[in-house]
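Just one protein chain is left out here, and the rest sit where they should.
So, chain A:
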């Protein structure tokens, strides 16, 4: 896996997010309250809403457009909605946020 150094963890608010411009569109990086980080393509599977702008709680984000609840780790929408946002690998290492892109396959 090709880990890329993105930014310091401090540069993302707890329960906040930042956008990384990736080669195939924007990627949202989320920070949870217990300082885990997750990365999803910044497009809701519903109508393409920017997930980075959603409200983050637990390990989920609520899409800002129509309130779909998306699991941060898998990108799966919570029932009754059906859909999945593409996820990437993300982790924190020595206070730095690291990202490894995952192919859409």
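One rule holds for everything that comes next: a contact is a pair of C-beta atoms (placed from the backbone, for glycine too) under 8 Å apart; a residue touches a chain by one contact, two chains touch by 3 or more; residues count from 1.
In this text, contacts and distances are computed from a predicted model.
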Undisplayed chain, where the name is taken from the UniProt record, one of "Type-4 uracil-DNA glycosylase", "Sodium/panthothenate symporter", "ABC transporter permease" or "Nitrite reductase large subunit": "Nitrite reductase large subunit"
Chain not shown, touching residues in chain A: 2, 4, 6-7, 11, 13-16, 18-24, 26, 33-34, 47-50, 53-58, 60, 62, 64-67, 69, 80, 99, 101
